[in-house]
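For this view, one protein chain was removed and the others were kept in their places.
Our next item is subunit A:
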Amino acid sequence: MKPPPFHYHAPRTEAEALALLAELAPEEGRILAGGQSLVPAMALRVARPSHLIDINGLPGLDRLEVGDGQLRVGPLVRHAMIRRESVPGPLGALLDKVRGHIAHLPIRTRGTVCGSLANADPASEWCLVAATLGGAMLARSMRGDRMIAAEDFFQGFMTTALEPDELLAGLHLPVLPEGTRWGFHEFSRRAGDYAQAASLAVLEMRAGTIAAARIGIGAVEDRPRRLPEAEALLTNRAPTADLLRQAAAEARATLLPTDDDPTRPALAETVIRRALADAAGIELP
């Protein structure tokens, strides 16, 4: 249960970190952010990086900024720093609720949002949020910056579009307009465990009908994704208990779970239905 040997680098500037990453990526060099996924993986010997490039000492990477209708989350923003007060409007309330479902307090103190995205566990809550809200990832290397849309970023089980020499330099999320309705539900065996199924629903309402719907599912397939069939079913309709039930059932039928756990489809349908009911403000068991 001890990590295998590695070389440790603690750069003092982002430029130095990018140079080290460019040099060491071909030799299994990796970024060390919060270490809350990488260090356990090393202790279990499922990850054996030969070099760790620790970004914890880099100044200015812990910024959480709002501007141009975007929330920008820097690579050293810890889970615990995502709070209702720090993000305006419905997005702040949504992220605050989601944060409480990630692991336990001591892990939230260290683990980072960007680390979760780079790690791309299919059950990660931040990955679900990025996929559902249409977030974008800022990838940075010596070669330059590029933005990667969430639907292109998550490529499968713990696999992303990041190149080995790229630092995930930020997550950009659209700030949700006032009045946006949302619901988040997950099922996990114990508080703080990774979810068995998780869903986020975001509804834009106009005159009592759903003008636009975003529904995401996580922890069921090899990556989080939106559910276009169920979204289409809801659009331009008034939310009723029956309609939401129908949308959740429709969503379930389109899922391709990665395992044959017989409870998974039912859990997925349940979390989707509950997320939708919360978003619509309808009581549904």
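Please note the rule applied: contacts are C-beta pairs under 8 Å (C-beta built on N, C-alpha and C of every residue); 3 or more make two chains touch, one makes a residue touch a chain; residues count from 1.
Throughout what follows, contacts and distances are computed from a predicted model.
Asks: I want to check something: the complex is missing a chain, and I'd like its UniProt protein name from "CheY-P phosphatase CheC", "Cytochrome c", "(2Fe-2S)-binding protein" or "Phenylacetic acid degradation B".
Replies: "(2Fe-2S)-binding protein"
Asks: Which residue among A:5, A:26, A:208 or A:285 touches the omitted chain?
Replies: Once the missing chain is taken into account, the touching residue is A:5.
Asks: Considering the whole complex, which of A:56, A:70 or A:246 touches the chain not shown?
Replies: Only one listed residue reaches the unshown chain, and that is A:56.
Asks: Mind listing the subunit A residues that contact the chain we can't see here?
Replies: Residues of subunit A in touch with the missing chain: 1-8, 10, 35-36, 39-40, 43-44, 54, 56, 103-107, 109-110, 190-192.
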